[in-house]
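Yeah, one chain of the complex is gone here, protein chain that is, but the others are all in their spots.
By letter and in written order, the chains are A, B, C, D and E; residue numbering begins at 1 in each of them.
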Amino acid sequence: MMHHHRSEDESRLERGRRALAEIDGEAGEKVVAALADIAPDFAAYVIEFPFGDIYCRPGLDLRAREIATIAALTAMGNAVPQLKVHIAAGLNVGLSREEITEIIMQMSVYAGFPAALNGLFAAKEVFAQRSAAEEVG
Amino acid sequence: MMHHHRSEDESRLERGRRALAEIDGEAGEKVVAALADIAPDFAAYVIEFPFGDIYCRPGLDLRAREIATIAALTAMGNAVPQLKVHIAAGLNVGLSREEITEIIMQMSVYAGFPAALNGLFAAKEVFAQRSAAEEVG
Amino acid sequence: MMHHHRSEDESRLERGRRALAEIDGEAGEKVVAALADIAPDFAAYVIEFPFGDIYCRPGLDLRAREIATIAALTAMGNAVPQLKVHIAAGLNVGLSREEITEIIMQMSVYAGFPAALNGLFAAKEVFAQRSAAEEVG
Amino acid sequence: MMHHHRSEDESRLERGRRALAEIDGEAGEKVVAALADIAPDFAAYVIEFPFGDIYCRPGLDLRAREIATIAALTAMGNAVPQLKVHIAAGLNVGLSREEITEIIMQMSVYAGFPAALNGLFAAKEVFAQRSAAEEVG
Amino acid sequence: MMHHHRSEDESRLERGRRALAEIDGEAGEKVVAALADIAPDFAAYVIEFPFGDIYCRPGLDLRAREIATIAALTAMGNAVPQLKVHIAAGLNVGLSREEITEIIMQMSVYAGFPAALNGLFAAKEVFAQRSAAEEVG
Partner (left out) sequence: MMHHHRSEDESRLERGRRALAEIDGEAGEKVVAALADIAPDFAAYVIEFPFGDIYCRPGLDLRAREIATIAALTAMGNAVPQLKVHIAAGLNVGLSREEITEIIMQMSVYAGFPAALNGLFAAKEVFAQRSAAEEVG
């Protein structure tokens, strides 16, 4: 399948898979699955570089890493699906709803009120899904 | 001077001034001074909303707030002077050089390698200035 | 509710509410209401800074302010809901449909044809809603 | 209709129409038709400048021009409808699905993984529509 | 020189030249001259489409057009040379320094404080050059 990837890369892939599962949970798996028919190699890259290389690095904990990612995706404002995945990831690694809301609100200062508003509405959706899942669970 | 600001706003301004001094140090004062002749009211807004309202809020500590800001400004890539101010601010509120470097490197995943490279070169400059100042001091 | 806001801020909030009602009409109220359960303080900030501080300033009339906002949101291209609110706001403060169309078309020069096209399609939707409402009313 | 356009411009318009038909096919006509009631002159500009002036220039073939456009729209990330039109246009002028996928994957380096992911999902949609149309046809 | 442009386009070019001279003054001529050796045809396009087609259209006066352009370029934050040209153009078509300052300040709401700050510092430079030129003249 991912024919361009040689066996020596396997441990980056394995390490990335563990990080992806820990951070993004099912949402990460869904993204990888959605790439299977169009760009299977890219599915590997998504696991290897961001998760196998970057998120696994010592020097910054996952909580801080998700603060950074939620802030950046809110400010950029053109990647709402990925922002939602990382708002959920933030909850997974221990950020509270209040902390996530504060991070997004703060982006009004650096990227304007529309970026912050659209980030807050994305968070509202993720929080509601989480609450619904918790009630069912 | 800042004639549109009424006395009842003074405490936001005062609270913002304290936060600005703590976070940005002299760099913040310089920005405010540079606005004095062209937009003195905007100097007040810069202090009041970002620093008097947002940074002073409970619910997220200053360390987390600077992680968010460094990430966002690196990702946006069009505000290098402000990124440098906040890399220095990150050091002021307790982020290590390594942590700041990690935040910026991570932005390669969300905003591309050029954004991360330009962020790292901005950090290199701020770190060098800081080292030079420490040697003198 | 908005517990971080002290009584001395009330008049910014009141002034902002009046401006928001005049400029954005119901659309502004809806945004504020949608924030109530996730970030009530941010609802206050949205009213206080943009509307209580900026839009109320003398030195530029509301017509000119909406020209600026429609242009910026069209050019940025990542905040369609807010662009629609401000196309409606432009009509509220006296811009004609033709003027709004001209502003958006001009953005093809500064932000490219896709940004202008997406802006025009947003305007088409707002104009159609307005026409439908006028026929009913 | 397009009253601001003088007869001397007709050949740019004619040349542009031929280029638009060759490159974008029906998708181009639909965009032009959608502008008819809100901004008919802009429909002419869309044909004249991008297609009558730029795409018709010697010095770069249509294949190369579509590589450039797909790359730029993927990287900018805020114009998905236009990206889809140009993924289809890329197929029309001879790019393979694999080549288009490679161009979009490469954007992860310059604009981040979310931009590349959203570009790949847009391509997946266009490829599926094309496959469905081919089966019917 | 501009060999791809046919004689029938001449009046767009002439009309554009007049508009460019009125709006941008010498700054416009300098940009056109700087393109002469690398992309002479693009110099023609810069005159023809933005100035010959767009700025000459009835339906929006030059004052309103410059409000839109200053707002957009401030918000985008990645085209400082062009922002300076249009701040000067704004003064040329009758905007006051105060009005230009208000437009740029307002962009803090839609694109964040760094974009507004960098816009204000660009304006400060243009205003100083204008004052120096007026004293000499």
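The definition used in the following text is that a residue touches a chain if its C-beta (ideal position, glycine included) is under 8 Å from a C-beta of that chain, and two chains touch if they have at least 3 such contacts.
All values derive from a computational prediction rather than experimental measurement.
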Selected residue (touches chain absent from view) among D:A27, D:A44 or D:L73: D:L73
Residue among E:V46, E:M107 or E:L120 touching the omitted chain: E:V46
Which of D:R17, D:R65 or D:K84 contacts the chain that the document leaves out: D:R65
Residues of subunit B in contact with the chain not shown: 76-78, 101, 104-105, 108, 112-118, 120-121, 123-124, 127
Residues of subunit D in contact with the chain not shown: 49-50, 54-55, 57, 59-60, 64-65, 67-76, 79, 82, 98-99, 101-103, 105-111
Where the unshown chain meets subunit E, residue by residue: 31, 34-35, 37-39, 41-42, 45-46, 49-50, 73, 76-79, 81-82
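Everything that follows uses one rule, which is that only the chains that are shown with their structure count from here on.
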Chains in simultaneous contact with subunit B and subunit C: A, D, E
Fitting subunit A to subunit D on CA atoms, where both chains share a sequence, rotation angle to nearest 5 degrees: 120
Centroid-based (C-alpha) most distant chain relative to subunit B: D
Repeat of interface D-E, chosen from A-C, B-C or A-D - more than half of residue-number contact pairs shared: B-C
Interface numbering overlap (same over half, different under half) for subunit C and subunit E: same
Centre-of-Cα separation between subunit B and subunit A, whole angstrom: 25
Chain centre separation (subunit A, subunit E; CA means) in Å: 41
Junction residues of subunit B, two or more chains touched: 41, 45, 49-50, 57, 73, 75-76, 79, 82, 107-111
